[in-house]
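Missing here is one protein chain; the remaining ones are kept as they sit in the complex.
The first chain written gets the first letter, and so on, giving A, B and C; residue counts start at 1 in each chain.
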């Protein structure tokens, strides 16, 4: 299992008239979290794409226990629970500044070849860097 | 069971550099779908809020089978599978112009009282309008 | 001068905690307005891109006289004030349901060749369709 933490500060743009972060905007927080998780082991998501992979999200499940508010600094704990193959799973928990868990989520992404536009195995460099955690 | 259909046209703003609709932007499509579902039976989501209810999303699950692209007109079929009480569930299916199902999702929203900030029963007017479908 | 009208309904996603439409979200309303303006004369923005043009925004000026609110149906009047050459200018006015002008804006976009990545003349098909208005 591989895990990291990152923080995001809530922007005004991300709030809605309920005074909460709009439920759709968590998706970009989780995007930041998984990109920073990869960066922490020396993998750039941008470079993965440049090397011929697409990595679309196949499934996304999220629960919202408490709202997030404007200007909150949110702590996101990100876990890769299993060594990826064609798919890579990320689990997330978000905590507010009072250390309350306000959300949890899972995204499943699929490695696709840019050339064939078909699912393919994760890049070997990524697997090499992740293997030590499993 | 209550069901309706609505369409949305994909905006440039909603695409990402993969050339797909960004996975986080489907949330606003589902928001449009459920608001139009309510409007189709004479309920305004805005008025529900004005009458003292908040309706935050508690849970959101979505699968992406195929991408949606810029300028696509997407058909969203929305179903309320059970008569709401404190929660209201919406199920969604999105079809592209080739009539392929590209996504399915479920959102669970919770009725909250604006005054007490606690969960509460759905407004009676909404229940009255939905009962005939169940 | 070429002019058209289109409407957009404000989504919850587009509001912010001030209860207004977030100032950054007007940009996608103006995008919808100019795309529909082109569609009204038989030009698809998507097809322009497919024929080898990029059309990035070079300049964007907007004034916000009054706020727009959730669920408002906004009327956008769009004008192309001069026949385009390398640039195309769109002027916009937004009116709320009380027929009050709440915003005005101008965007200047530049035709770029996808191959050379340099500015180029507008596609002849577009010019042919616009000439009768000038």
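We take it that contacts are C-beta pairs under 8 Å (C-beta built on N, C-alpha and C of every residue); 3 or more make two chains touch, one makes a residue touch a chain.
Not measured: the values here are computed from a predicted model.
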Could you tell me which of A:71, A:97 or A:125 touches the chain that is not displayed?
A:71
In the whole complex, what residues of chain A lie against the chain that is missing from view?
11-14, 27-28, 31-32, 35, 44-46, 70-71
Of the residues in chain B, which ones touch the absent chain?
12-13, 15-19, 22, 24, 70
If the hidden chain were put back, which residues of chain C would touch it?
18, 20, 22-28, 31, 54, 56-64, 67
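To be clear about the criterion, only the chains that are shown with their structure count from here on.
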By that same contact rule, can you tell me which chains touch chain B and chain C alike?
A
Touching two or more other chains, which residues of chain B qualify?
27-28, 31
